[in-house]
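Of the protein chains in this complex, one is absent; all others appear in place.
Take a look at chain A:
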Amino acid sequence: MNTLVKAALSAALLVGTSYNALAVERGGTLKYGRYADSLFLDPVLNDANVDIWVLSNLYDTLILPTDDGKGLKPGLATEWKVSGDGLTVTLTLRDGIKFSDGSPITPADVQWSLKRAADPKKGIWNFLVGSIQDVTTDGDHTVIIKLKNTDPAILAALTVFNTAILPMKAFEASEGTTDEEKAKSFSAHPISSGPFVLQSWDHGQSMKLTRNENYWAKGEDGKPLPYLDGIDFEVIPDDATRILKLQSGEIDGAEFIPYARVDELKQADGIDMKLYPSTRVEYITMNVRPKIGDKDNPLSNEKVRQAMNYATNKEAIIQVVTHGVGSQMTSFMSSATPLHKGDKPLYPYDLDKAKQLMKDAGFENGFETSLLVLAGNQDEIGIATAVQQMWGQIGIKLDLQQVDNPSRTQQYRDGTFTMREAAWTDDIADPNEIASYFVYSPTIGALHSGWKSDEADKLFEASQKEIDAAKRADQYAKMQDIYNASGPILPLYETPYPVALSKKVQGFVQIPLGNNIFGAAWLQK
């Protein structure tokens, strides 16, 4: 074949592929395998990630998170303005927005939804909008939020599931007398403001969504989103079965792929193995109280904690447990969390330093301690056996106690645990959520560890009101320095979200906060 023909052919192929990449196709139902079913689809009263991660497909918020999870883009509101004193947020609603039943989305719906989200008597997420004092409306398009105090995270909070907009009249007209009863009957057949509508829900088996014909956003082809006719969520708890279903073509996507299978699926035909950046961090929490029960606790000694940190070969754990999928943490908050600070791994492996620190702390001969491990969880067992062996080299004899999750939570909440493994994911594109749980002692006592830093507490309180972005970044930088140096956690790794999709699936995103966004997803025929 002469060069000219080859060139022409390549050009034609290139045009063909790029044309394919541009031309979205409409229609079809995407089948997605979830590891667990949702429990309760009310944005305010729900409690679990399994609910949160699909809610954004049913309900829209005023502002939406960008695909990288860090920025803001217009949602039901096209514009927003924070006043000079930082105490008022004025939002302009989009023209002609409608709920799935065709009724208009009014400022009154927004006012009612936001007040409900901020009510401390409702749900566990109200703290995210705890600064809201009042919400008023002005005309057909304007919503004004008055704040009790300046709140630098308020705009980010307006992207979070609990501030989703629901139809006030339809909700209030739902069966039941209390808010919870109404939420129950409303969420069985909800009227949506997001790209999809709940069609049917067979608890524990499947949830079917269809497109919201009245959705406001437009696709690349100029017609309303979503591209898909619907989504079928199938509940497939077993990892291996979920993957088999994808391989046999019975489903188009599967979440929570075990790290051990990622490489294999990267090579598999017809499968697009995605690793979406996430805010997920994996760590070990240590109880730092001087005594646990009536026994002295060596972990209360900062040097001991540092020694254990240096003695932990995190890179090895990343290779063994996550099969190289994870990366080392550079701060207690993930690198996908806004205001994260840090460019090098915390506590690089250094056995000599660890031994010296143990000696300095007066534990040259080591000690015995224990770690709670979630029974049956291969990742946790892998981590536990690795650190057991690694800490053995500095004389620490580690007893692994396998328990079920509620038992572990009980010991954790009671502060009677010694060490436990844990993972965290942000729900809001702001560092205030993770800091309030990890650092700020009044929330849950720094992960129930008993750790407390007056300076960090003060920094957190100040940062909650600071509207000068540079000053706030500085406060977070200091907080991270304090916590990373002496905090009660041993950082292990951060990991992306492994999602395996059929090559036919385009435009699906899982943002770093975990939300599955199907609004612009489509299926190649």
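The rule is simple: contacts are C-beta pairs under 8 Å (C-beta built on N, C-alpha and C of every residue); 3 or more make two chains touch, one makes a residue touch a chain; residues count from 1.
Basically, contacts and distances are computed from a predicted model.
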item: UniProt protein name of the chain not shown, from "Protein translocase subunit SecD", "ABC transporter permease", "YeeE/YedE family protein" or "Cytochrome d ubiquinol oxidase subunit II"; value: "ABC transporter permease"
item: Hidden-chain contact residue, picked from the options A:266, A:413 or A:458; value: A:413
item: Per the touch definition above, residue among A:244, A:381 or A:482 touching the missing chain; value: A:244
item: Contact set of chain A toward the excluded chain (per top definition); value: 39-40, 47-48, 124, 184, 202-205, 234-238, 240-242, 244-245, 247-248, 250, 403-407, 409-413, 422, 437, 443-444
